[in-house]
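Every protein chain but one is kept in place in this view of the complex.
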Amino acid sequence: MEQTTYFEDYEIGASRKTSGRTITETDFVVHAGHTGDFFPHHMDAEFMKATPFGQRIAHGTLVFSVGVGLTASVINPVAFSYGYDRLRFIKPVFIGDTIHTRTTIAAKEDDPKRAGSGRLIERIEVVNQHGEVVLAADHIYIVERRTKPA
Amino acid sequence: MEQTTYFEDYEIGASRKTSGRTITETDFVVHAGHTGDFFPHHMDAEFMKATPFGQRIAHGTLVFSVGVGLTASVINPVAFSYGYDRLRFIKPVFIGDTIHTRTTIAAKEDDPKRAGSGRLIERIEVVNQHGEVVLAADHIYIVERRTKPA
Amino acid sequence: MEQTTYFEDYEIGASRKTSGRTITETDFVVHAGHTGDFFPHHMDAEFMKATPFGQRIAHGTLVFSVGVGLTASVINPVAFSYGYDRLRFIKPVFIGDTIHTRTTIAAKEDDPKRAGSGRLIERIEVVNQHGEVVLAADHIYIVERRTKPA
Amino acid sequence: MEQTTYFEDYEIGASRKTSGRTITETDFVVHAGHTGDFFPHHMDAEFMKATPFGQRIAHGTLVFSVGVGLTASVINPVAFSYGYDRLRFIKPVFIGDTIHTRTTIAAKEDDPKRAGSGRLIERIEVVNQHGEVVLAADHIYIVERRTKPA
Amino acid sequence: MEQTTYFEDYEIGASRKTSGRTITETDFVVHAGHTGDFFPHHMDAEFMKATPFGQRIAHGTLVFSVGVGLTASVINPVAFSYGYDRLRFIKPVFIGDTIHTRTTIAAKEDDPKRAGSGRLIERIEVVNQHGEVVLAADHIYIVERRTKPA
Partner (left out) sequence: MEQTTYFEDYEIGASRKTSGRTITETDFVVHAGHTGDFFPHHMDAEFMKATPFGQRIAHGTLVFSVGVGLTASVINPVAFSYGYDRLRFIKPVFIGDTIHTRTTIAAKEDDPKRAGSGRLIERIEVVNQHGEVVLAADHIYIVERRTKPA
């Protein structure tokens, strides 16, 4: 679905919660196969039994990719993704955990390079079934202004 | 492969280059299916013909996940990944591009929370076959010190 | 995204067009691997050179599954899928074709088994980049009435 | 395997049972990733705990695609698939269920468009490990006649 | 499909040819992700340009697994696979090559460990679209005798 939203229309503090997704053993195997990262932390149940985690933990890039993917429901044709700041892996995600993502408009800034656009700081929090934030990041989203400067 | 390297042993400026990997249409389809992000930028060749890119472009999370995955060759059992700063999507990655990753030790800092460890800032650059950096990020890596403070 | 729509709110003739998706060789291979149907029509380029098609053609179930999947953007919590009538494979889909799906409310009927719901006949048409309908079907969708009979 | 069977050679009432296949959580994840349908009914174990099903249920298109795929063991070079009528999702399929498919020749009709062929109505029933039919459909199969009309 | 064939019923020299399958870039990516072998020979098109092959070549285990998989059409419930001798990677398989497998009963031997069974040596040859054998192996198949020794 496509919906145009201009920089002016985003309100600081506005928040959105995605649908949930159970992270399966399949997701672990697919992510390892996709990235080539077969470290035993993600792939070797025997090895992990002897660690404080007691079991395999998800790749950080898995939680990030799926957490961001959950937000991909509406296309804004006047915006693009610039990058992320302060991406943090806060808690482990285990096989069988169910995550969703909460996004909050945290700040609006001028874009130093593009007068016709603004920078939106969108706080991304991936949350598990216990309500714990497992991953956080600040998404930098460049959005066109409805009213371009003269 | 496992190899223990302590905080003291990392040298600022030390650099490593991974092997390369051609990003295929399969990787695009796998990443969409893995994350649920089927935006036309990645999946609709007709739609993209009408854009300045002229063709489908890789998901940012794909380039990040595969770029980081390429570095996953040696396990350091006295280190763990804390997060990333300044993750930037610099240039598009197209089907058929071949990327590798260059990592450089950029800085060493005390870890404010863990006296027995230090924070390593590892500069990650994903580079395409033209030598262009397509993605950059600062990896924060927490590594144990050989000599723990008394 | 979730949005409640009752039977009374659907209007005959209302139509919706999904975003597009390029059907890749990967989709052929994934579908064969998912279903176990490795017939040479889908998997053997040499065999197909000698047929009127001249190349591999997509599984009917692939076009149906992806065509229906493209419509899965908004969850209606007061509705469920009952089945399909008149599912027809009209034209072949080749590797590299880009399809989208058009849905049209074609009819509204009482549900003989559920007085509190109605049957919606939703016409599904999967359309390629040349504007040709490649697959059609009538989706039977059972939707609750806002006003339940006494 | 290829085996030529003409329209005349099919007998009404003839029935065939395929081998079985356990539907795994992997199949759910693969089907979501293949079709882009990540609805919580299939992907969110927490959400489904609160429903009468109590757990995730398979996509209708998954059961259909795999159920039909199970029948794809012998190629008949003088036949092709025209479509399906009365496709019905009768019972849910859960992770761990084992299904097989039973096909029965239900009817033989003239093909109104092709004098040299006939229309076979093949009843498809996908059956679970409890002997319950979970999906049914009438497959319309166009088969050449051995004796073409003059 | 299941079909019982006893040791006595196999004839030396009997040969079977499977249907064909085009080996796609997807198969390369899937095999790398499945096995964790991302060596540049299979994954890095730029690297391979500078080699005598000029392009990526399939993993030996890919050609073996798919070549053997092509023969898996009929289950013999009185037989099992013991292993393989003289598995040889004879020619490279490139993306887009179409392979099929030819099996020939090469020898019949007593099974030194099982008086009630015999050892069948089945010659496996994977053949490309140019008629060249790309992989060969001797499959050792243990098959029950119809007439067990007293």
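By written order: A, B, C, D and E. Residues from 1 in each chain.
To be clear about the criterion, a residue touches a chain if its C-beta (ideal position, glycine included) is under 8 Å from a C-beta of that chain, and two chains touch if they have at least 3 such contacts.
Note that the coordinates shown come from a computational prediction; the quantities given were computed from them, not determined experimentally.
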item	value
Visible chains that the absent chain touches, using the contact criterion stated earlier	A, B, C, D, E
Full-complex contact with the absent chain, from D:5, D:26, D:81 or D:104	D:26
Those residues of chain A which, in the complete complex, touch the missing chain	25-26, 28-30, 33, 38-40, 43-47, 56
Hidden partner interface residues of chain E, rising order	21, 27, 30-31, 34-40, 59-62, 64-66, 68-70, 72, 75, 81-89
Where the unshown chain meets chain B, residue by residue	1-2, 19, 73-75
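Basically, only the chains that are shown with their structure count from here on.
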item	value
Mutual neighbours - chains that touch chain A and chain C alike	B, D, E
Most remote chain, CA-based centroid, reference being chain A	E
Reference chain D; chain at largest CA-centroid distance	B
Centre-of-Cα separation between chain C and chain B, whole angstrom	38
Interchain centroid distance [CA atoms averaged], chain A/chain B, Å	16
Set of chain D residues in contact with two or more other chains	30, 33-34, 36, 38-40, 75
Chain contact graph, described as a line, ring, star, complete graph or other shape	complete
